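Below is one structure. I have some questions about it.
Excluded from the complex is one protein chain; the other protein chains are retained at their positions.
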Amino acid sequence: MLTALLPESLLVATALVVLGLGVSMPGARTMSTVIALLGGFLAAAALLIFPIDGNFLHGMVVLDPIARIFKLVILALGLIAAVFASESFLETHFAESLALILFGTVGMMLLTGTEDLLMIFLALELTSIPLYVLAAFNKASRASAEAGLKYFLIGSISAAFLLYGLSLIYGVTGSTNLLAISKAAADPLLTAGIVLTLAGFAFKVAAVPFQLWAPDVYEGAPTAAAALVASGSKVAGIFILVKLLTAGLGHWSGAAGWGQFLPGWAPVLALMAAASILLGNITALVQSNVKRLLAYSAIAHGGYLLLGLSSARAETIPAVLFYVIVYALTTAGAFGVVAIVEKQSGGSRLDDFNGLAKSSPVLALCLLVFFISLAGIPPLAGFFGKFYLFSTALENPSMLWLVILAIAMNAVSLYYYLIVLKHAFVLPACGDIRPAGSPASRVVVAALALAVLTLGLAPNLLLGQITRPVPVKVASLKTGN
Amino acid sequence: MILTATFLSAFAGAGLILLLPERSAALARWIALLAALAGLGFATVAFLDFDSAGPHFQFLTNIPWIPQLGISFSTGADGISLVMLVLTGLIAVTGVLFSWNVTRRPRAFFAFFLTIIGGVYGVFQSFDLFLLFVFYEIVIIPKYFLIAAWGSTNREYGAMKLTMYSVAGSALVLLVMVAAYAASGAHSFDLFTLADPSKSHFAPGFQTWAFPVMFLGFAVLAGIWPLHTWAPTGHVAAPTAVSMLLAGVVMKLGSYSALRVAMTLFPAGLDQWRLPIAVLAVAGIVLGALVALAQKDLKFTVGYSSIAHMGFVLLGLMTLNLAGLGGSVLQIFSHGIIGGLLFAVVGRMIYDRTHTRDIAELGSMNLTKALPFAAFTFTVASVASMGLPGFSGFIAEFTILKGSWTSLPWLLIPASIGVVITVAFTLRALQRTFFPFGEASAPAHALDPITLSEKLGAVILMAATLAVGLFPSVLLDPILRSFQSPLMHQLLK
Partner (left out) sequence: MTNDYLLLTIFLAIAIVFPLIPLAMAWAWARLFSPAKPGKDKQSSYECGIESTGPAQVQFQSHYYLYALVFLVFDVETVFLMPFAAAFLKLPISAFLALMVFLLLLMEGLVWAWAKGILAWK
């Protein structure tokens, strides 16, 4: 059992060491970053060398190959955020920011390896609280304080909703284990529980109408924190939502088809998806700050993911999982570019990207790859993710209404992605730009761009891992027709 | 393998150009020329190697790519594909030749250019729906940057309009594609499987909405009226090579894909929507020509003439008989060459030197004396565009009209009127620009002479249209034969 939680324990130990380092040697930024990265690599090695499958502590810790892939991805995203954090201006409390990133990563990893309501809540809080603090980390910026406060307040309220919902589910079904819950009988109180739980998770995924925190947090928080929020917490949130809905609440899915409405969580998700896709894409059209634009695009992508879930078919699940990983890698890379540009030009408004192609051609090319992947243009991973998602969602032909909306809004989204690229490639720079940004972040950004391209040309590398048959059964979702 | 070499050479060229250091940026155009020549070489060799007595589809490659969705890397060629590939090669080479004077950021320019060429090569040889769509979309983004960064009039607006229209069209196609995956029952994206009635079946109700959506999605890129307004704005805003590309091959992508995919997959839907689409096609011919007649800007005139000529292609597609369909494919080739030539003259030879496209102003410059080669080339191009016998346009348009007479006789009248108006606006543009009344003795402006690369490019294109005009069977035979294959034969009524 100890080896089951070995990666997380290693990360916690690393975080404590980094904290100790921060107290004893406050100026040692590079050493703290190196130690954090080393700890991360050790944890990854532990994940790969000890591939444990099984059910521990009555479902509190559940490991299977897919969960391990997600833990690996989350670990990578956490380390990427740590590298971007070293890019920042923050001189004081730098080691604490690294420790918080590591603790948040631990929370996300725990979230992907559980089947118990209590553990879900615990891990969710362990993920969120470091992120709240990280969002407010830049003490010199009012926007950062606003971001942290909004994130904390709205996050706490939704955590309260979530806890209430989970407790209602426990009250009705008599157990906190997801598999035991799936065997329970229906009950009106259960509906209330499910709705409240969905509200809590919708906050994590930034779905309408729980998306108000996202633009301010993405814009105000230090870019590394925003990167972790955008990529890591979305991956973990979607994974556990998938697990909850399929393994636990599969019986009460209902149907969201046009003219085939059945009450359940699927119609709720479908409506949230439609609203998110519409609001996210349309509001992004008028943004002038790239980080805010990425926030609205995150809302839209949350909508696409919820679309996949709302079709309530077992075939769509691998597509959702594939897409969230691809999206997380792309967004992390996009935020990395933004971090470097912020250092170069002093801000992240559209005009700060002018002339990027001339001053840093490789960086501009990476930006092109990330944004075109987000827009869903081949041959990049974002396109295949969306394609796979829509194809499998249409296994339920009555979902056509939502897919039409999604494809239409996806075409619209190309406009605002192209606007950013226009500033980078077409418009000349205002004033002199000296290329900045540490080699480490540039290497990470380039590696992410390469990963996005590779996954677009050979998606089987990831897809083959995700569609392997899983020891833990996925209950009761309709398969095929 | 030889087909794969066409787009691989283009992408490899693009990659190589990006790796060039700043001081060797002038080498970019040479690498681009080499890559374009390689592509043309491969396409021509494949065309010559095609065994006219052998199977309909040759040079087949099929590598499983994503088994979970039934997607494979499936390419091949029949007569139609090979004609398209040769067209792409010709436009690629001449496009590079006419861009020889690009000195601002040449590496990025030629890299984007070669990416578009690679994507176009890919579309013309794909027989897997997913693969075709991937190549189709690869073409969209570089177009935006080429127009927005190196274009002229209203370039940012024109680039965005063109890109958004293209993406909207692709969105329609994507919608039908993902819907077809589940609706066919075959769980595959292979074109042969999906078009085979014994392996996949599309319900008539599904076809009623799927066909027009997919056809219109492809036809947006082909400039179908009334979804054509991106074309004149985009063409005018684009730099010369990009206008040549746009008119020469990109607009052809839409009509080729409409023929290859939309029409073969949904025959029942085609039957229902045939007449409305044919009417739209003829509307494009007539209205495109009328609007061209009213233009004061030479490039706009050429842009609208593209709409008119593409209307013929769509009309031919809707005739659903051998003459119409064969003529339609030939018109795709023919207009590709002629449109490319026209844009080359207007953009490179004239605009780059005089910095004006206004017909009246050009008329006062005595261009016949200042740029005699340009006058000669534009005359040849205009004459070919009007459909004079001896050039490829005549064969193509005549065959389409013959096909229309057989199955859509009433539409023959407006189409023929369209031909007459085409002659009118072409002659008007030619005469007012190069042979204005009463200005023959005006002093000639001192303009840079036509360079060798321009002459080479012009000669290649003029020779191509003349050759096909005099020996049409070189192209028509493979085209007509490819309509005997099981995939395409089901189209004929």
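Order of writing sets the labels: A and B. Residues in every chain begin at 1.
One rule holds for everything that comes next: a contact is a pair of C-beta atoms (placed from the backbone, for glycine too) under 8 Å apart; a residue touches a chain by one contact, two chains touch by 3 or more.
Everything quoted here is computed from the prediction, not taken from an experiment.
Q: Would you list the chains present here that the left-out chain is in contact with?
A: Computed over the complete complex, the missing chain touches A.
Q: Please give every residue of subunit A in contact with the chain that is not shown.
A: 16, 19-20, 23-24
One rule holds for everything that comes next: only the chains that are shown with their structure count from here on.
Q: For subunit A versus subunit B, what separation do you get between their C-alpha means, in angstrom?
A: The answer is 42 Å.
Q: Quick check on the complex: what are the subunit A residues that touch subunit B?
A: My answer: residues 318, 357, 365, 368, 372, 377-379, 383-384, 387-388, 390-391, 394-395, 397, 400, 403-404, 407-408, 410-411, 414-415, 418, 421-422, 425-426, 459-460, 463, 467.
Q: Within the complex, which stretch of subunit B touches subunit A?
A: 18, 65-69, 108, 130, 133-135, 137-138, 140-141, 144-145, 148-149, 156, 160, 163-164, 167-168, 170-171, 174-175, 178-179, 181-183
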